[in-house]
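Partial view: only certain chains, each at its native spot in the assembly.
The chains carry the letters A, B and C, assigned in the order they are written, with residues numbered from 1 in each.
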Amino acid sequence: MTRNTYDPGPQIAQAGAINLGVTDLTKSLWFFSDLLGMEIVHQDVGVAYLRGYQELIHHSLVLTQQDHARVNAYSFRVARKQDVELFHDQLVDSDIEVLQLSSGHQRGRGEAIRFLVPWSEHPFELYYDIDKPRAAESIRSKLPSSSSSRRGLGVRRIDHFNVQTSPGTINQAEAWLRENLGFKRREFIMMPDHPTTVMASWMSVTSQMHDLAIGANRLEENARLHHVAFNLENYHDVLTAADRIRDLDIEYGVGPGKHGVGQAMYLYIHDPGSDHRVELYSGGYQIFDPDWDPIEWQPADIPNGMTWYGDPIDLSVGSRGRYTTPSAGLHG
Amino acid sequence: MTRNTYDPGPQIAQAGAINLGVTDLTKSLWFFSDLLGMEIVHQDVGVAYLRGYQELIHHSLVLTQQDHARVNAYSFRVARKQDVELFHDQLVDSDIEVLQLSSGHQRGRGEAIRFLVPWSEHPFELYYDIDKPRAAESIRSKLPSSSSSRRGLGVRRIDHFNVQTSPGTINQAEAWLRENLGFKRREFIMMPDHPTTVMASWMSVTSQMHDLAIGANRLEENARLHHVAFNLENYHDVLTAADRIRDLDIEYGVGPGKHGVGQAMYLYIHDPGSDHRVELYSGGYQIFDPDWDPIEWQPADIPNGMTWYGDPIDLSVGSRGRYTTPSAGLHG
Amino acid sequence: MTRNTYDPGPQIAQAGAINLGVTDLTKSLWFFSDLLGMEIVHQDVGVAYLRGYQELIHHSLVLTQQDHARVNAYSFRVARKQDVELFHDQLVDSDIEVLQLSSGHQRGRGEAIRFLVPWSEHPFELYYDIDKPRAAESIRSKLPSSSSSRRGLGVRRIDHFNVQTSPGTINQAEAWLRENLGFKRREFIMMPDHPTTVMASWMSVTSQMHDLAIGANRLEENARLHHVAFNLENYHDVLTAADRIRDLDIEYGVGPGKHGVGQAMYLYIHDPGSDHRVELYSGGYQIFDPDWDPIEWQPADIPNGMTWYGDPIDLSVGSRGRYTTPSAGLHG
């Protein structure tokens, strides 16, 4: 065997965290902690760090009080400590401007790098080291694989990011993410009226159908967030969430329903402190096959892909077409 | 960066299939296909190949008519085509006898190798190539990520193997699996009365908490199967299965209940055609963290680990202590 | 108190059964028995009698092969044997033509009476005696309160009838049902554009929110069936049914969703052998209060009433406005 002909190079391990700029931190904390049940691991003036009950790391969500709602960073964990530097060098070799973020730039996190995804301009951060603090004893779970007890609507972990860029840049952006960050295309849709342009692509570095999805934004806006998804354990948890949320005065999006794409239950709601769209997501299939063939959805099947059953996603004016959130630039 | 100093070598991608020797194939087919809802992809005299509705590959279960119930093979898929040969060379280098199995030795499968796990003597087979046949149109799903429609009790895929060896060999066997096949220890229990001996270890090469578990068999028997697990999508599916199965004259084991270990719902039943123990398994947490610290269960917490809630697993006479299934030798 | 003068007058005890004329009995039997899981208690040439797994009586559904899809009878059980005759006399006193049906007119059923509901012209039958046959041993449940084991999609019993009449007769028909048959109004909606006319009224003689609902048919058709509902035990069963049915080539209506009216999960599908609309219904609240105040839905709240969450019922072209089924006349 000839080992030294093979080297995977740096790899991304998981979607780690999102840093959301919110205009009303108090409302956002009520939403993510009191309602959705996430733990506030640490809170400072104007910033809070949260995680789901099955996350042992320091945080998967950062809420930052700001004048305008935006995404400050999409953070990914890399597979090995050295991959932070390996990615840095690789990006610089490609003439991409990279910022080096010192340990603690996000509390509990080690050294990281920050750059804008070419073509789509989404601010990505890559890191490896992160603290694993125990929860306060009052909320700590007796289960060693849970940081805290299930609370509220039962958000257990972050699931994926769904971002958008303009139709004119999506092909290049989607290809760049696959070729440079190792995301594998799992399912995808080409534009029915423009079959050489990606309409949406669901990609992962894990067994999830997607850790990251990118779609074409008809408003021709780059660097947009469509939604960030958090994971609930069972379909029924999504029904319970819908029942609770319908009775609250927060913006209710679409759902519950089951996507044909990924075969997962969805419920789209909006953080009342920022209007960022949040998906409560449950189930779906796992991809362990090493030779997965990306699934292309044909135009006639797209409605099935969006909604297999339940509250339909209206592609014309519904979930895709409406309000999306901008992102910060490289320097914030 | 110094790429050519790094090479992961061959890797296992997933638990692929189990080949069960059964004494009454007709009963076993009724159990796995009519009751559990698995698709019979192909059937010959004395042998049948089955898969769950979310499996696109040829099979995850082989049922072979035999005089005695036993496990003929635990099959794993490797990450790359060349890994079959790389593992072959690596095993031979370690003076392990390896059989080369030609393409089609299991229908639909490419070239494979077969060997006995040192110390535990379980017959493992490694392969990469496998066909991905479409289901018959009459049962085909409209969902491209499902091979067939959900049927019966809704088995969607194989989940994991739980095997046993004697207390005198488990430490060496468990270490060998980690060091030579790349399984990562996720959760484990040391024997309360013999703290240097592994009582049970849950290991994976995927984001599952375990693709393979190995436990100490108090009867001092090597090469035993405790159970093979198949995956259902929701906790509620396990309740529905229990309701249905309690009304049938097949051996009902333990459950429904929720394991603290892995946080998954369980129901143990027995194939009436072979008495192999089958677990219907749902949920649990995913491990995407690249630096997961194996969780050790302390003696006082073991009951929580076995059963967080629901029908308790009796460690003395219950699920662990009773009937387990032998395995075939290297040459079958 | 004067107990010996005690006479409660005739009362209806429950919605007992529906007799559906179907144009393709084979397809209807596949739908109700193989798919929905109802037991075929008895089958003759051109007719079959079915029940759900929690029904101990002979049948709740009769399927009759006919040239045209229609409802032959809506049958209700009365509270006491003598109530059949008491209702007969009461109806005749009101100059309503009543047919007397001999024992066995529906197999397993005792003497019954048949009449058309004034104004709406729906054919109602009232009976008391009905056999309680045990299921064949092969499908019998070990639970004495279940006639057979849960099968298929898990229909456990009939739930309610939802019928329609023309806007010009609904006020009189709805009042007649309350004043003469003892149905209590539980929830109701007046026509937004004609506030003195009932749009829909949900009524019951039991603790269910409705055993019978009547709505205004915009096509000005009397004697129509909107749907007959069968009961599933849990919301999750409705999701499982949707998953299965979406993959079949039968007409899929609306759902899953949760009604605000009654707080129950719904899924509307159509019998492929007759196109009668069938609702799979689960949950909802029970009314034990002896002084229940009927709930009136205001126009602005009607969308919430139709769909609290999930797949919305489109009042303009959706579930209400489209195809409904006619009924037989008094003499069939």
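Just so it is clear, contacts are C-beta pairs under 8 Å (C-beta built on N, C-alpha and C of every residue); 3 or more make two chains touch, one makes a residue touch a chain.
As the structure is a prediction and not an experimental result, all values here were calculated from the model.
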{"item": "Entire complex copy count, 3 subunits given", "value": "4"}
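Simple rule for what comes next: only the chains that are shown with their structure count from here on.
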{"item": "Farthest-lying chain, centroid of Cα atoms versus that of subunit A", "value": "C"}
{"item": "Centre-to-centre distance between subunit B and subunit A (centres being mean Cα positions), rounded to whole Å", "value": "31"}
{"item": "Touching two or more other chains - residues of subunit A", "value": "235-236, 308"}
{"item": "Contact footprint of subunit A on subunit B as seen in their complex", "value": "1, 3-9, 13-14, 54, 56-57, 77-80, 85-86, 89-90, 128, 132, 142-146, 156-157, 187, 206-209, 233-236, 260, 262-263, 283, 285-286, 288-291, 293, 295, 297, 301, 304, 308"}
{"item": "Interface residues, subunit C side, partner subunit A - complex", "value": "235-236, 239, 242-243, 246, 255-258, 308-312"}
{"item": "Residue ranges of subunit C in contact with subunit B within the complex", "value": "141-143, 149-151, 154, 234, 236-237, 240, 243-244, 246-248"}
